[in-house]
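Missing here: one protein chain of the complex. Every other protein chain is in place.
Coming up: subunit A.
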């Protein structure tokens, strides 16, 4: 699903969609509204749910004596896990990071490379050359 269609779908459904996601070039790299804590939570939920469904499916199949039952329960479990962990639900975004507005970021310019550091780099280069011999 492309970034734009997902965002338009989410805004249609009423979820808060950040403006930054429509400006991929100038905005920070986070395109989706799921924060770091949310990603960790999503991964944990996915692993635990899949393992639980696998064990449940095997036990169900073994007890009922039906291979098909095992596969069906597991397939249902995988689908349910996918529905819970893959889309950007709001409960994955409870600790959002507040990125600076682009106009605010320009007021604090990045530090420039000075001449003295260049000299230092030159010296370091000489040192390296010495060790290589």
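The rule is short, and it goes like this: a contact is a pair of C-beta atoms (placed from the backbone, for glycine too) under 8 Å apart; a residue touches a chain by one contact, two chains touch by 3 or more; residues count from 1.
Heads up, the rule we're going with is that contacts and distances are computed from a predicted model.
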UniProt lists the protein of the undisplayed chain, choosing from "Signal peptidase complex subunit 3", "Electron transfer flavoprotein subunit beta", "Septin" or "Checkpoint protein", as "Signal peptidase complex subunit 3"
Per the touch rule stated above, subunit A touches the missing chain via residues 1, 6, 30-32, 34, 39-40, 42-43, 46-47, 50-51, 54, 57-58, 61-62, 64-67, 70, 74, 78, 81-82, 85-88
